[in-house]
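Reviewing the structure listed below.
A single protein chain has been omitted; all remaining protein chains appear in their positions.
As written, the chain order gives the labels A, B, C, D, E, F and G, with residue 1 at the start of each chain.
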Amino acid sequence: GYASVDLHRGIRCGFPEVIFGQGKTAEQIEGILKVLLKHEQGGLVTRVEPETAVHLKTVFADGEHNSLGRTFRIRGAVDPGPALGKVAIVTAGTSDLPVGEEARVTAEAWNCEVTLLADVGVAGLHRLLHKLDTLGGADVVVVVAGMEGALPSVVGGLVDCPVIAVPTSVGYGASFGGLAALLGMLNSCASNVVAVNIDAGFKGGHVAGLIARR
Amino acid sequence: GYASVDLHRGIRCGFPEVIFGQGKTAEQIEGILKVLLKHEQGGLVTRVEPETAVHLKTVFADGEHNSLGRTFRIRGAVDPGPALGKVAIVTAGTSDLPVGEEARVTAEAWNCEVTLLADVGVAGLHRLLHKLDTLGGADVVVVVAGMEGALPSVVGGLVDCPVIAVPTSVGYGASFGGLAALLGMLNSCASNVVAVNIDAGFKGGHVAGLIARR
Amino acid sequence: GYASVDLHRGIRCGFPEVIFGQGKTAEQIEGILKVLLKHEQGGLVTRVEPETAVHLKTVFADGEHNSLGRTFRIRGAVDPGPALGKVAIVTAGTSDLPVGEEARVTAEAWNCEVTLLADVGVAGLHRLLHKLDTLGGADVVVVVAGMEGALPSVVGGLVDCPVIAVPTSVGYGASFGGLAALLGMLNSCASNVVAVNIDAGFKGGHVAGLIARR
Amino acid sequence: GYASVDLHRGIRCGFPEVIFGQGKTAEQIEGILKVLLKHEQGGLVTRVEPETAVHLKTVFADGEHNSLGRTFRIRGAVDPGPALGKVAIVTAGTSDLPVGEEARVTAEAWNCEVTLLADVGVAGLHRLLHKLDTLGGADVVVVVAGMEGALPSVVGGLVDCPVIAVPTSVGYGASFGGLAALLGMLNSCASNVVAVNIDAGFKGGHVAGLIARR
Amino acid sequence: GYASVDLHRGIRCGFPEVIFGQGKTAEQIEGILKVLLKHEQGGLVTRVEPETAVHLKTVFADGEHNSLGRTFRIRGAVDPGPALGKVAIVTAGTSDLPVGEEARVTAEAWNCEVTLLADVGVAGLHRLLHKLDTLGGADVVVVVAGMEGALPSVVGGLVDCPVIAVPTSVGYGASFGGLAALLGMLNSCASNVVAVNIDAGFKGGHVAGLIARR
Amino acid sequence: GYASVDLHRGIRCGFPEVIFGQGKTAEQIEGILKVLLKHEQGGLVTRVEPETAVHLKTVFADGEHNSLGRTFRIRGAVDPGPALGKVAIVTAGTSDLPVGEEARVTAEAWNCEVTLLADVGVAGLHRLLHKLDTLGGADVVVVVAGMEGALPSVVGGLVDCPVIAVPTSVGYGASFGGLAALLGMLNSCASNVVAVNIDAGFKGGHVAGLIARR
Amino acid sequence: GYASVDLHRGIRCGFPEVIFGQGKTAEQIEGILKVLLKHEQGGLVTRVEPETAVHLKTVFADGEHNSLGRTFRIRGAVDPGPALGKVAIVTAGTSDLPVGEEARVTAEAWNCEVTLLADVGVAGLHRLLHKLDTLGGADVVVVVAGMEGALPSVVGGLVDCPVIAVPTSVGYGASFGGLAALLGMLNSCASNVVAVNIDAGFKGGHVAGLIARR
Partner (left out) sequence: GYASVDLHRGIRCGFPEVIFGQGKTAEQIEGILKVLLKHEQGGLVTRVEPETAVHLKTVFADGEHNSLGRTFRIRGAVDPGPALGKVAIVTAGTSDLPVGEEARVTAEAWNCEVTLLADVGVAGLHRLLHKLDTLGGADVVVVVAGMEGALPSVVGGLVDCPVIAVPTSVGYGASFGGLAALLGMLNSCASNVVAVNIDAGFKGGHVAGLIARR
C-alpha cells in the first residue's frame, strides 16, 4: 500500500504519528486517519488544503478544521483531564499568524494551556515588554518570526525557560524564503534558543507540548 | 570598557551569562570571570584555547579545564544538592566527541545527571539499539553528529522526550563545514527534534539542562 | 532537425537512449520514439505529462503509461527471458512514491525482478527492520527519500550490496527543493551509498538495472 | 605605475580617497599617502597590518595608528574647527570592537563627535535601554553586530535618525562568516536601517560622517 | 487581534509605522489604517495588490493609489509646509521603475522634493553625465538597479552625499532574483554607498527622507 | 519618460542598443523601436512574449518574429552586403534549442553566416565528431548546453577559435536553474572557453558576431 | 571509550568497517586497528596524515602506506585467491591522482584487478579514445575529476557498465572546492553515472569493488 502507518509510535514515543497532509490526496489522508483512529484516541493532520478539509469534514463530522493554521484535528473520546503545562506563542507580525496557529493547535492537542500574542516584533519593543507577565509564567515560549528573525533573541533574554524559534517565509528579496530568519535564529546570542525548520509551526508546537507536560 | 557584563541574567533568566571565549584575550576572560564571580556562584567559559586555559588555571586554581571540550569551569561554593534531571548525550562518531564534551560540561554545570554514549552512528544501528535503556530513562537527549546528521531522526523515533540535535563540522567535501548535517536535522521527519548551530555543544547542553531541571 | 537520436547507444552501451520527456512536445516525443522503434526492440519515455501520455497512447496502442511515475513504455517484441537480477526499491514516505515508481518502471525495463517497499522512513525503524529479508536478497537497493534523506545510511548499514540513494524534493523550508536530502546522501557514513540527482528515479532504476543484470 | 590615485575626489565628492591597505605593500601605501598628502590636508589608511603600521610610523612620525581598528591616520595641518555632528556607535559584543573602532576613527576623521557603546547585545536589553539618552542625541547611529545581527532592528525602533548596520564576521557555524548577520540587517523590520558590507567599519563610519555633518 | 499597531512610533521615531501590505487582506489593511488615522496625520501602505487598492479607494476616497509603485497613501489634514530637502532617485533601466516609484512616493510622504531620472544605466554613461546638475544638488541619492547593480558605484564617485543603493530583482539566470545586484552594491568601491533589501524601494525612499530632512 | 534610449551606441560601440523585452509592455517596446528606427537602420527585440509579438507584427508589418527564439527583428533598408564571418552554434539537447535560436537570430543580425547543430551532447560523442568540418571552418563557436554543461569543454579541445559557452536552465534538481551548467563552463579545462549568463543566447550570438566580423 | 567499533559489519555487510583517519590521533587509530585485527582478516585506514603513517608503520610492520593516496592497509593472512572483477579508474588531470590512488587502494583491498589511467581529461579527447579497450573490459569505471567534472559524462557514453563519478576539489575560483564538479556529475546526461562526495576516492573504490566482485 501507499502507507506504513507507524502505530507503535504512541507506545514508543508517547505521542501518535501526526499526518503530514502536504502531497497526499484527501482519500489517502482519510485512509490513514481511519487506521490511526482505530488504534489511538484521536488524530491530527497538518498542511491541509481547503478542499481536502471539506472532504475530511464530510467523513469525520466532529473533526475541527483550523483554516488559518491549515490543520484538521479529531479529539479523542477520553477526557484528557486538566491542562498539563503552559505554552506561550509569540508572533513578530500579522503575516506570521498562520504558522503561529499551526503551533497553537498542535500544542493544544498535547493538552497544554496556550496563550498567543500576535504582532509584537522587535521594532516596537514596548509591545513585547507590556506582555512580560504572560511570557514569565510559561513553561516554554514558541517564537514565530519572518524577515530578520530577531524576536527569539530578545525573548530569550527576558525569560528563564526554553525558547523554540520558528522561522517563517514571510518577507521578500534577501529573506530567501525564510533563510535569513532561520540563520538569525540559529546564531542567536541568547543561549536558551533552539530552532526548527522554516514555517514548521507543527514542530514548534509539538516540542513545546513535550516540554510543558513534563 | 570592552564588556558590559549582564549581571542580572541570573535573576532574569535563572542562569548566569556564560563567557564565549573565542576571540577574547586571556586577560579579558579573566576580567569578566572576576566580575561574574563577585556576583554569582560560579562561572563557565567555552571555546577556551589551550594557552588561555593555562593562564586561567594560574589565576583560578580550582577551575576545571576540559581540554577536549575546550571549557573552563569554576564551581560555586554552595552545594548544588542532588542532580535535578537526566540528560543523555549521544555522538555519531569519535570525531564528534569534542562537541559532545562541551555539551556534557554545560549540562553538568546545570547540576544534571549526564550520560554520554560515543560513536553509535546510524551505519551500525545495533550499537544504538543496545543502549535503548539509557536513552529511555532520559528527560532529554542531545544528539551530536556530523556528515549527514541522520542520527537525531533515528533517536527521535525511539524516545518520548525532546531531542536536541547538534550538527558538527566533522566531514569533508559536500558536508560544507556542517551545513549538510544542519539541514538534515532541520528537516528531520521525527517530530521531537529541534536544532542548534553547527558545533554548538554549549547550546545543546544548556537547553538540555533547562528542560531536564524542570 | 530538432533531434540527433543516438542510435548506436544500444550497441555502444548495451542499452538504448531513453527519452527525457520534459520540455518536449508530444509530437517531438512521438517522432523520436518512431525513430528508436525502427532500430531497437522497445522504447521508454520519462517525465511524461498527462496530456502527452494521452497523445502517445493514441499513436502507440500497446504503450504502457504509469501515471504516478510519469513514464510511457513500449515493450519490445522479443521475449526478454527470465528476470536477470533482483532490485529492491525503498521509499521513506508516501510522497516519495512517484520517484520510486519511476525507478521501478526503469528497472523492470531492464528485465529485473523489482520489489518496492513504501513509507518505511527512519523515524519508525521497526517498519524497515521487519523487511530485512526482502532487502537481504537484493543485488542492489534503491533508496528514495526526501526531507533529511537519512534512510540510505540506515539501509546501507544493513545490507551487503550497493545502495543507490535518490533524493526527492519532498519537504519544505530548509529542504531547499531536495538539497538537504541530496547533501545528506552524499555525506552518508555508510560506505556503500552512491547518489544521483534530486528526483532522478530514472537514474536510480537504470543503474540498479545495470548492476543487477551483471 | 601600480596606482592611479584619484586626486579630484576631494573636489568632486567633498572627501579624499581613503587607502584600502589590504593587499598593498608598506611601500605602496607610503607612496600613495605621499601623493595624497601633497594634494590634501591629511590621509587615512584602513586594514593596516601591524608590520605595515611600524613602517608607516617610521616615515610619518605624526601618524596615528589604531591597532584594534587597524587604521593609520595623518591629520591635516589646518584646524578643522568644532565638531560637525554627533555619531553614536554601538557594538553587540566585545568581539565586534575592532570593526567598531574602524568606524570610530573614520567618523572622527570627518570631524564628528563620536560616542561608542560596547557589548550591549539584544540578549540583555536593559544594557541598551540604559543608554537611550546617548542614542537619542545622535544624528545617526552605527550598529555593529555579528552572529544573528539583531541589534540594528531593536535600535532602529528606538531612535528617529538613520541607522547604519555593519554586520561582522564574529560567530561560527551557520554564521557563515557574517552572512547571517548581513541577511538579518537587510531584512530588518525597522524602516530606518541600511546596511554595508560584512566587517566594513570604514563604510559605516564614513557614511555616518557624511550624514552627521550635513 | 491580528495586529498590535505601534502607535508610539511617531513619537519615538518621528515617523509613523508604514503598513506592509503584502500578505494582509484588504480588511486587515483597512482596519490598521483606521487605527493609524485616528492617531496620526496620515497613512501609507506599501505592496498593495490592485484589488486591495480598489477596496481601499472605496473606503478612503481621498487616498492616492500609485499603481506602478504599488502604494496607497492618505495625506494628513495639516499643511506640511515647504519641502524639507532634496532627494534624487535614479533607475538603471525601465524595468526598475516600479521600485523607483515606491521610493518616490515614500520620500514625498516625508515632504521632500523628489526628482526621478529613469533608464540611465552604466552601459551608456553619457545619459548619466548629462544629469550631473540634478544629482549634484541633492541631499541624498537613491540608486535603483537590477542585473549587475553597478550604477551606485558610478554615481557614488560623482556626488558628495550619501547614496542609498536599492537592488532590484530585474534580470534572469545568474541574477538569482536580485542577489547579484545586492552583492555588487554591498561591495561597492565607492565609500558613500549603503544598501537595502532587494526591491525595497520603500526603505530607500524612507531613509532618503530621513537624511534629507535633517 | 520611461526610457532614455542610448542612440549614440551605434556610433560609440559600432552596434545599436538591442531592446530587452522582458518586463516591458508592448507599447513601451513599440515606442523604443520607433525611436531606434528613426536613428538606425533596423532594430532587434529579445525575450518577446507571444502576445507582444502579435502587437508588434501589427505595427511593424515587415518585422520578423522567431517564436522559438522569442525575438522580433526589423531589418534595415540598406543592403548589408555579403556575410562578414562564420559562426557555428551547437546545442547539447533538443530542449536547448530556444536559447540556440536566440543566438542565431542575433548573430545573423550582425550579418554573419550561421550554422546551427542541434542535439549533439557529450553522451553520444560520435554525433559531434561527425560534424568536425562544420566546426573547424567557423571563426567562433557558440555552445549552448544545460544540465552538466560539459559540451563547451569538449568542443573547445577540438577547435582553434574562441568558444562562447551559453549555459541553459534545462534540467532539474541539482541543476539549480542552470547554475550547474554555468559553473561547469566557468571551470572548463579548455582554455578557449568563455561564458555568458544562463539562457543568454542573445549575448552568445552578439559577441560571436563581434568576433566573427573582425 | 572513544569508539564503538562495528565488529559485525563484516558479517552484516560482507565487508569490515574501514577507519576514517581524519580527526583521529595515531593512538586512536592504532587502538581501533587492533580491535579490528583481532576480529577480521585485515584493516584499512583512509586519510592518514604522514606522521600518523610513521607511527602506524612502527606498530604494524607489514602495513602498507600509500602516501599519495593517504591510506594505510594491513592485508589479511588468508590468501584472497584470484581477483574477483575488473575496475578501471580514470583521472582527468595529474592533480586528481591522490583521489584516484585512494580509490585504487580501496578497490584492490576488495581483491579486484584495477587499472588506472591518469590525465585523460575532455579537452584532449584522443587520449581517452585511445584507451577504449581498457575501459570496455571493465565491470565498472571510476572517473575522478575536478574543475568542470565533465569526464564522467563522456566516459558514460562510451561504456556499457556503471560509472562512479568522484568529484575532486581540484580547481580554483568558481570551482568552490569541488562543488562545480559535483553538480556537473549529478546532472550528467549519461544515464549510467552515479556520484559520491567530493574527494571521496574511498567511496568510489569501495562501491566499485562491491559491483565488480558480484
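The criterion applied here is as follows: a residue touches a chain if its C-beta (ideal position, glycine included) is under 8 Å from a C-beta of that chain, and two chains touch if they have at least 3 such contacts.
Note that the structure is predicted; figures quoted are calculated from it, not measured.
**Q** Taking the full complex into account, find the residue in E:74, E:97, E:117 or E:185 that is in contact with the omitted chain.
**A** Once the missing chain is taken into account, the touching residue is E:185.
**Q** Among G:48, G:97, G:112 or G:135, exactly one should touch the missing chain; which is it?
**A** Reading the full complex, the residue touching the unseen chain is G:97.
**Q** For the full complex, which residue in D:92, D:198 or D:212 touches the chain that was left out?
**A** Hidden-chain contact among the options goes to D:198.
**Q** Quick one: say which of D:24, D:73 or D:127 touches the chain that got left out.
**A** Spelled out, the listed residue whose C-beta touches the missing chain is D:24.
**Q** Where does chain D touch the missing chain, residue by residue?
**A** Per the touch rule, chain D residues meeting the hidden chain are 1-6, 8-9, 17, 20, 22-24, 28, 167, 169, 177-179, 182, 197-200.
**Q** Which chain F residues touch the hidden chain?
**A** 6, 9, 12-15, 18, 139, 157-162, 164, 182, 186-187, 191-197, 202-203, 206-207, 210-211, 214
**Q** Name, in rising order, the residues on chain G that touch the hidden chain in the full complex.
**A** Answer for chain G: residues 93-95, 97, 117-120, 123-124, 126-127, 170, 172-175 touch the chain left out.
Going forward, only the chains that are shown with their structure count from here on.
**Q** Per the centroid of Cα atoms for each chain, what is the distance between chain A and chain B, given in Å?
**A** 26
**Q** Check each residue of chain E and list the ones that touch at least two other chains.
**A** In chain E, residues 6, 9, 182, 197 touch at least two other chains, as defined above.
**Q** Make each chain a node and each touching pair an edge, then name the shape: line, ring, star, complete, other.
**A** other
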